[in-house]
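Let's look at chain A:
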Amino acid sequence: MHNASPRASAPVAFAAPPGAGPDPVTITAGQFITCTLDAAEYGIDIMAVREIRGWAATTAIPHAPPWIRGVINLRGIIVPILDLRARFGMPLTVPTQMHVVVIIQTGTRTAGLLVDAVSDIVSVAPEEIRPVPEIGASVPERLLCGLVPLERGMVALVSLESLLTFDEEALAASADASALHS
Partner candidate 1 sequence: MSFDHLRATYFEECAELLESAYAQLAALAQGREDADTVHALFRAIHSIKGGGGAFGFGRLVGLAHAMETLLDLLRDGTIAFTPELVTLMLRGTDALADLLAAERDGAAAPPGLEAELTEAFLAAAAGTGAPASPAAAPPAAAAACDTGWRLRFRPHPAMFRNANEPLLLVRELRRLGPVTVAADASRLPPLERLEAEDAYIAWTFELTEPAPRDKVEEVFEFVIDDCELEIEPLAAESPVDLVPASPSDIVAPSGERPPPTRPPAEAASPVRAEAAAPSVRVDVSKIDRLVNLVGELVINQAMLLQHASILPADLCPGLINGLETLAQHSRELQEGVMAIRTQPVKSVFARMPRLVRELSAQLGKDVRLVITGEATEIDKTVVEQLADPLTHLLRNALDHGIETPDAREAAGKPRQGTVHLGAEQRSGRIVIELSDDGRGIDRARVLARARERGLVAADAALSEAEIDELIFLPSFSTAATVSAVSGRGVGMDVVRRNIQALGGRITLESRFGQGSRFVLSLPLTLAVLDGLVVAVGSEAYIVPISAIVESLRPHVEDIHAVPGRGNVLALRGAYIPLLPLHARFGVPGAVTDPSCGIVVIVETDHAGRLGLMVDELVGQQQVVVKSIEANYGQIGGVGGATILGDGRVALILDIPGLGAGVPPTTTRTIQPQPALQ
Partner candidate 2 sequence: MAKRVMTVDDSRTMREMVTFTLRKAGFDVSEAEDGQQALDVLKTAPVDVLITDLNMPRMDGVTLIRALRGDPKWRSVPILMLTTESDANKKAEGKSAGATGWLVKPFDPQKLIDVVKRVAG
């Protein structure tokens, strides 16, 4: 899968680290919205961002993984909300009115990412993007598609395609759970 967002600048292709999936990950340079989760900063391709809205209560989805916070009504479309912190293996976010949801779209899929706040917009040139090291990352490697060293620290670029490919996992989790109940 390739990043679906249209862009003028040239895409930079990386071979994914071994074990992170068979497909090479393509990431395009350009502008990224960054958000801070605890100490780390994450970058979200600005071309995929549809809107940023405040946190609102969600409807729970049965047997979804804990990082799926449920679904909301986005102008008539049912959109799942992912807790980005929990998705990256950290504890669940305790959402308040100060928290924001970044609505992103890749391909035909739309989802919301629950984050603490949006901190910055950074421009990234292709040559600035470093591959994600295989080991030592607490985050499942395939959810990231590049690292960008900045003066103030490092921004990890989020692979939105991978992030939004959660049905198998979710379904598996759902099936396990329903098996327990039945």
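Basis for inclusion: all candidates are chains of the complex that A comes from, given by their letters.
Definition applied: contacts are C-beta pairs under 8 Å (C-beta built on N, C-alpha and C of every residue); 3 or more make two chains touch, one makes a residue touch a chain; residues count from 1.
Just so it is clear, the model here is predicted, and its values are computed rather than measured.
Set chain A beside the options 1 or 2, and in this complex the one it touches turns out to be 1. Within the complex formed with candidate 1, the chain A residues making contact are 57-64, 68, 70-73, 75-80, 108-111, 166-167, 170-171, 174-175, 177-178, 181-182.
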